[in-house]
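A single protein chain has been omitted; all remaining protein chains appear in their positions.
Moving on to chain A:
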């Protein structure tokens, strides 16, 4: 299951990443394997999305969210 497949309000736990370079950027922002993430909302035009991770809100595009695999 990818993070990009979640609907607003749904949550999951990060398992791994499919893209090494993107994973470095995501991990620096607190998206680490084992962290739980919750999709808060989609932008008005459906992309990007806003998620809650380690206590704060992060926005990222669906394409980036699709590199995050959930448990």
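The working rule: a residue touches a chain if its C-beta (ideal position, glycine included) is under 8 Å from a C-beta of that chain, and two chains touch if they have at least 3 such contacts; residues count from 1.
In this text, contacts and distances are computed from a predicted model.
One chain of this complex is left out of the view, and of "Penicillin-binding protein 2", "ABC transporter permease", "Ferrous iron transport protein B" or "RNA polymerase sigma-70 factor, ECF subfamily", the protein name its UniProt record gives is "Ferrous iron transport protein B". Those residues of chain A that touch the chain absent from the view are 20-30, 32-33, 40-41, 43-48, 50, 54-61, 63-64.
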